Each structure stands twice: as C-alpha cells, then as structure tokens.
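Right, I'll just put the structure down here and ask away after.
Of the protein chains in this complex, all but one are displayed in their positions.
Lettered A, B and C in written order, each chain numbered from 1.
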Amino acid sequence: MFNIRTDLAIEAREIYREGSNREVPGVAVDVDHKDEDIKITIVKVLDERGARIIGKPIGSYITMEVPKIRHYDAEFHDRLGKSLAKQLAELINLKKDGTVLVVGLGNWNVTPDSLGPKVVSKLFVTRHLKQYMPQYLEEGINPVCAISPGVLGITGIETAEIIQGVVEKVKPDVVIAIDALSSRKMERVVTTIQIGNTGINPGSGVGNRRMELSERTLGIPVIAIGVPTVVDAATLANDTIDLMIDSLIKQTSNDKDFYNMLKNVNKDEKYALIRQILNPYIGDLMVTPKEIDSLIEDISKVIANAINIAVHPGIELEDINKYIH
Amino acid sequence: MFNIRTDLAIEAREIYREGSNREVPGVAVDVDHKDEDIKITIVKVLDERGARIIGKPIGSYITMEVPKIRHYDAEFHDRLGKSLAKQLAELINLKKDGTVLVVGLGNWNVTPDSLGPKVVSKLFVTRHLKQYMPQYLEEGINPVCAISPGVLGITGIETAEIIQGVVEKVKPDVVIAIDALSSRKMERVVTTIQIGNTGINPGSGVGNRRMELSERTLGIPVIAIGVPTVVDAATLANDTIDLMIDSLIKQTSNDKDFYNMLKNVNKDEKYALIRQILNPYIGDLMVTPKEIDSLIEDISKVIANAINIAVHPGIELEDINKYIH
Amino acid sequence: MFNIRTDLAIEAREIYREGSNREVPGVAVDVDHKDEDIKITIVKVLDERGARIIGKPIGSYITMEVPKIRHYDAEFHDRLGKSLAKQLAELINLKKDGTVLVVGLGNWNVTPDSLGPKVVSKLFVTRHLKQYMPQYLEEGINPVCAISPGVLGITGIETAEIIQGVVEKVKPDVVIAIDALSSRKMERVVTTIQIGNTGINPGSGVGNRRMELSERTLGIPVIAIGVPTVVDAATLANDTIDLMIDSLIKQTSNDKDFYNMLKNVNKDEKYALIRQILNPYIGDLMVTPKEIDSLIEDISKVIANAINIAVHPGIELEDINKYIH
Partner (left out) sequence: MFNIRTDLAIEAREIYREGSNREVPGVAVDVDHKDEDIKITIVKVLDERGARIIGKPIGSYITMEVPKIRHYDAEFHDRLGKSLAKQLAELINLKKDGTVLVVGLGNWNVTPDSLGPKVVSKLFVTRHLKQYMPQYLEEGINPVCAISPGVLGITGIETAEIIQGVVEKVKPDVVIAIDALSSRKMERVVTTIQIGNTGINPGSGVGNRRMELSERTLGIPVIAIGVPTVVDAATLANDTIDLMIDSLIKQTSNDKDFYNMLKNVNKDEKYALIRQILNPYIGDLMVTPKEIDSLIEDISKVIANAINIAVHPGIELEDINKYIH
C-alpha cells in the first residue's frame, strides 16, 4: 500500500503523481499563478481515500511557493505578506470581535525549530489592551493573544496539554498554530508556506510534539501555518542517489541488464534502506541552509505581518509598524 | 499609617526597624550565619498585624545574603546551591513521587527580567521520561515539569490564567515560581535570594504580572524564589540624597535651623517627592549592574541546581551534570 | 576653572550657558529645525578657548535630536536615515573611489555598549567585492570595509593599536568610528545622535578605550558617530537632587538663610560629592531604558543605512535592501 511520509500536502501529491502518472483520487487541486513570484496551490482533500494517500485529514491545504523570498527584498516581503493575509483571512473567517490564540510551536534554542516562537514575538497582541484599555484601540482590532509553549524535552508537558489548558481559560474562537516542518526537497527550505484548516496532527513535524492540536481535541478550528526549515539527511542522500542513477543510466544506455536493474530499484525500498543505513546519525543530524538565522528572521516577519492583517480587519500593513515593534 | 513597598521581606523589616527602633510586631526572626559567606535570615510573619507591616501574607520568608556570588567561584556556587537546596527541600516537603511544576516568570527579552526563564532552561525535567520511559530513571527521581509563560505584554494573557490552565491539566503537587525582583538597596542586586511559601502576590515585582499565584488561587502550595536584579531609579536617587544629607549635616552641625529642617524631611514624603519628580522616566529606566548578563547566568545556574537537588532526593549535585546540560 | 565632563558637545554648551547665561566664547552655533521631528544643532569649536570649555578639540559637532525615534515608525526612520546621511556625506567629503573603514567600538556582550558592533553588522561592505568581482558592482559604489575590534578587557589590546594596525594594511581614505556614549540627561538616551570630525578622544566614553582615534594618530580624517545609551548613576542622582532643591526652595521661600545655603551648594562640588558617595557602585551600575535592546536595534539600523547612503553615492535608500540584509 502507498504511504507517503512528508509534512507537505503538495509533496505527497507530487510523489503520488510521479508513481502513478495521475491525480490523487479524492483530491481537488487548484493552482493560482497570477503573481509570477507567488505560486499558490490549493489541495482539497475531499474524502477518506484522498486523506489516506495524502497522509492528512479531509480539509484544505494552501501552499505558497516563493523562491524569491530567499533574496531579501522589502517590497516583495510586503506583497507576500498581503497575499498570505488574504489566504489566511478566508480560511480563518473570524467573526466580529472574535478572539484569536496564536501558538508558536517549536524550540527557540534550535534555530531551524524556532519559527513559531519567532512569529509570536512579532505579533500585535491586543487581548489585554481590549480588556484594560479598550478606549485606546480603534474599530476593527480583534482580541489576539499568543503563547510559545516550548517543546516536550524542555517542559516535560505535552504541548497539547498546555494548549488545552490555556484554551479552557482564554476561550478563543480560533487557534492559529505555527510550526517548522521538514521537506523532502532541498529547494523548498524556507521558500514554501503551507496553511491548512485541519490543525497539527500526530506524527507531523520532526520534533517531539505528540498529540493533536485540532478542532477534534480543542473544540474550535485550528489553522496551521508551516514552513519547511530543514531537509532530513536521508532525503538529501536519497535525492542525490536518484540524480546519480539518472546520470549513470545515461552513460550506460546500451547495457540493458544494468539499466533494468537500476530501474527496478524500488523507490520506497531505497529510501527505507537509506534511512536504515543512516539510522545511527539520523536523529542527530539536520541539513539546513547556512544563512538559516536570517532566513527564519525574514519569513517569521512575513508570517507575523500576515496574521496581524488577517485578524485585525481595521488595520493595514502600513499601520502595523505604528502598533508593534 | 506605615506602608512599606518592597519585594523583600527582609527590607520591609529593616525599614520598619529603622523607623521604630524595634522588631516588627507579629513577626519572628531567626538568623543563621554558620557559613560566613551565606547569611540566612528567616522572617516568619505570624499574624495579620505583621502581614500588614511587612506587606506580605502570613508565612515564611527565607533570605540568603551572598555578596560573594558576584565574584565567580565554582566551588562557592556549589556550596550555595546545596545550602539553597536544603532550605527549599524543607519548605517544599514533597511527598514520594510528588509532581513539581516550575514556573519561570518574566520576559526573556529583557535581561534583568529573564531570571525565571533562564532557571527553567537549566532544569532536569523528568515528567515525560517518567511517563514514556520510566525504566531509564533511577529511584528518587520525581516527575518535574516546567514552563516559562511569558509576560502579559507579549502574550495578552494574564500569567495566572496560563498557569491555572496548565495546573488543571498537569495536576502537580506543588508549584515553584521563580521571579526577578527589585530591591531598594544597590548592594542587594543579584546577591540576595528570597524563598517564601506564600506564592507570588499582586503588586509584587516590577513587571505586568497581575493576579496571584498562590495556594488560594491554584489549590496547591506555591513556593516562590526571587532575586533582586534591578533597583528602581527613585531608590537610587533617594539613597544618594540620604547619604548627602548625612554628609551635609556633618558639615553644618552648628547651623541649628538647617539641621532641624533636614532632620524633619519625612522619609516617606521625600521618597514620594522623588517618585513624582522622576515620574516621566520611572516607568522606563532601570538601574542594573553592567555585567548583569553573566550575573543572571550564574545565579540562574545556582537556583536550577538547587531545585534539581531539592526535588529529586535520589540525586546529588555531582550527578546533575550527567543528566542535564 | 570650568571643566565640563560630558560626551556631548551640545550638553557641554548647555551647562556653560546655564552657569554663565551667555554663549561659549570661541564657539559658533547654528540650529536647523526645518524638519520639526529632527532638530539639528551644529556646534563649531573655533579656537583653543572654546575647545577647553567644551572639552573637545577644534572641529565640528553636529547633533541631531530625535525624540520621536523611540516610537517605532518605519517611515520616520527612513527620513531620519536620509537626513543623517546628508550630514555625514558633507562631513566625510569622500573622493571618487575613496576607501572607507568603519570601526564599531564597544562590547557586543553589554547591550548598551553594543551600538558600534551592531551598526557594523548592518553595513553594505564592498571592499572585497571591488577587489574580487568588480564587474558585479555598479558605478558609485565605493570600497567600504568594517571591523568591530572589541574592548580592552576582552582583547588585552588597546583599540587604537588594533585600528592603527588595520589602517596601515588597508590604507583607507577615512575612518568612521561608531561609539555608545553616556549622557547627563535621561531624555537624551537613544534620542540624540552626535557626529563630529575630530575622531574619538581620550577620556570620552564610559568604557576602557584609551588612546585617541584621530587624524593626528591615524593620519587620515576620523568621523565619529555617537549615541548616548546610558546615563550614569551619579547623573541620575544629581538631576533628581537639583529638581528637589528647586522644589524645596519654592516651599521655603521666606527662609532666607536656608535659601541662600542651598543656592550656594556649588554644582560641581555637589556632583563630585555624589560621585564620591556612589563610588563603590558607580563603576558597576548603569541606568538604561528597559527596552534598550530594541532601541539599540532600531538606531543601529538608522545609522547603518545612513552610512550606506553617505559613502555610496550611486545608491539610494531604496536600493540598500537589494544589496544587504
């Protein structure tokens, strides 16, 4: 049976299509490329069959592919922030004066895992202002609060337990959870943003963040925003080997036996073999761009601004700088 | 009426005694100076009268004065850690297999307010290990978990709300809360550790951490550990002026009128006047040692080690390094 | 004899004028307030007499007072950056293809002293690009290099020795040195930028950065950019006492003797007395705004951008983001 292990719906779809040369059954896909620097792919998982293949619950997964983000350009970052805000606002569909709880998942001490806490630190948090000094806030500012709960290894508490406790006290209308993902393709790292309306599900992500954050467990919608910040070492090795085999096949096209042998190396078997070979190291190693610090800084600002605009209909990107630092 | 505004029980007592030349009524005091580098003063607030004067609830406040801590000395830090652990263990009085929740209050982005989160980051956290791999843990290791909830300005949520939510999920037997305090004396900064069994009370501390963390609000004992990391600007000015007046009095002893005038400057009026004069700046300025970064680093390690020993009867300071980093 | 101890020419002038009610002899002053948010005062020290009173060598000292900078506003920061760039460009007067060496003085581990290294980290450094890949650089880009030498306590080497060594190798046409200053007025902290064409002089600044960085010692012009990031504790106490005396005088206007006594407290004696009283603490304490981290971050970005524009005539502020991060 087919079983694709990736954090990104778009990758799961690609892998299926490569293997089968057809669209995933039970899945509808829509691509928007009006802005040539921002490719938006909406993958709708429609039924259980689609869910099983994609490895994610029934729901919507919007992926923005923005390779340009890795070359710093303030104007493009603003444009991307607005585009992301538009997608977010539609998915969140927040009622007037609805309360938002933003959850920054991940470990602030490990750079590639610090995306969530970094976004939280850049938000325009207003819930306390609404409570204690509402007169200072304009129309169209919703109560927003935020927490970076830490990871299991640091707190000894499942992230989901902390969030459940906070949700019961704060009673938000929606949770937005931000998380660092891993990708199977090197070129996706810090260039792809996935937002989905089915929360954070067990097994997703690289770290130890067991248990689900979802409408099922929290009783309110959970919007997830994820960005791949690492590729795993097995992926890197695997991709290289595939490229090598392609290259070797070209060189030895007259050697039928060998060609067939290579052809018959089953992709999943190969990946499993690589994982097994790398096993002693795999828990330990991460593959990440050299400038990961500044890349995380940039994309966390884009995401924070997008959330700020999406959840406060009364303010524009241009106003944000007057409110927050 | 007498009203002393300080985070430290020992300072409140000093101020009362300076004004009245007698011990605070409703308060019992015990001093232990067996280790000449560690002066331990135990202030027991016995009744409401004492509580009103000291400005703290009925309970025990143990103060360790350790000026030597500011000159780094690994051997002394170990000795201090053990001494603090002994005091803590007595106050906590943890039952076998009792669960401990450590709360690191304060803002990790403002160095003098980052004590709590720093201590949390150095703890030997075990609750998840007890749950998922108890076979790896020795006898005498209790389940310990920890959280740094952030401050109201960053989360939009009262710290007490977050902690209540987490306590309801985790159901610990005791909470240990660590907080940075302000002192009225420059020489106390990062040289005094106060532990108390009455929790964190409204109005204490410098930051925006309203609402109480106490047995009354959480249903379980709350041990507070506090260290002064700043003096407020009004205190600095006030102390200087007192010293100046003393100095001027000496120089002008024959000028009776002036002498009397200065004598009659009411201490509290004077402090109020200074606060009023400094008001436009006071919310803004902090007075702190230049090497505050490394001082916080050192004392947070001492406190973390002391908690590690106090809550895990099965391990010694020497073992700690094998478990945590 | 009059001797004013402050890093800021504008403060030295104020103190003199308060004491004497007239302009400093040997000094010409020009004020530009066309932009109501940016007050520019140009103090020209014309002769030795002026130099003795101001406590700085003959030369030009341009002070920009920008209280608005403490409330983050991206548009204002850009405007300020351009205004500062204009002043800088005039003072530097760089020849075509002239090489610039920027020196970030101060200690990166002590937040209020980290201004210089922070600015250096945000510069568009080009000298190596001019050498190794000139074809990629547009017209109007000068060779710029930069160093943060550290402080004496960390390196064991006088900063001036390091800079002399580097200047002899790099042979720049001008040095721009950035340094954190201390102010005697709380409201100046991180709201005042001073640029001067006489370098960094012995005794200026709070830290241990002895020996001069100037045309005299380096053989090339040295432009200094300084921002007060702390007030010293004695200043804070002194200012408070002055305000108190004013307040007391109002209350006791009929008491002639006392009034006169207070009047006769010599300002400098008083300051000296305060320094003596605070002596055990003074080397140790700093008074700084709570949000010093983000304030330093903001102003270092403004200064870095201003230098980037001032030294590269071929680029505009809008281009900078395309080159650097």
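In this text, contacts are C-beta pairs under 8 Å (C-beta built on N, C-alpha and C of every residue); 3 or more make two chains touch, one makes a residue touch a chain.
No experiment lies behind these values; they were computed from the predicted model shown.
For the chain left out of this panel, the touching residue among C:Val29, C:Ala51, C:Leu137 or C:Val170 is C:Val170. In the complete complex, the hidden chain is touched by one of A:Leu123, A:Ala233, A:Ile296 or A:Ala310, namely A:Ala233. Summarising the interface, chain C meets the missing chain with residues 109, 120-121, 125-129, 143-150, 152-158, 161-162, 164-170.
Residues of chain A in touch with the missing chain: 109-111, 186-187, 233, 236-237, 240-241, 243-244, 247, 252, 255, 257-258, 261, 273-274, 277-278, 281, 284-291, 293.
The rule we apply is simple: only the chains that are shown with their structure count from here on.
Farthest from chain C in terms of Cα centroid separation is A. Averaged C-alpha coordinates put the centre of chain B at 37 Å from the centre of chain C.
Chain A and chain C, compared by their mean Cα positions, are separated by 44 Å. Residue positions of chain B with contacts to 2 or more other chains are 109.
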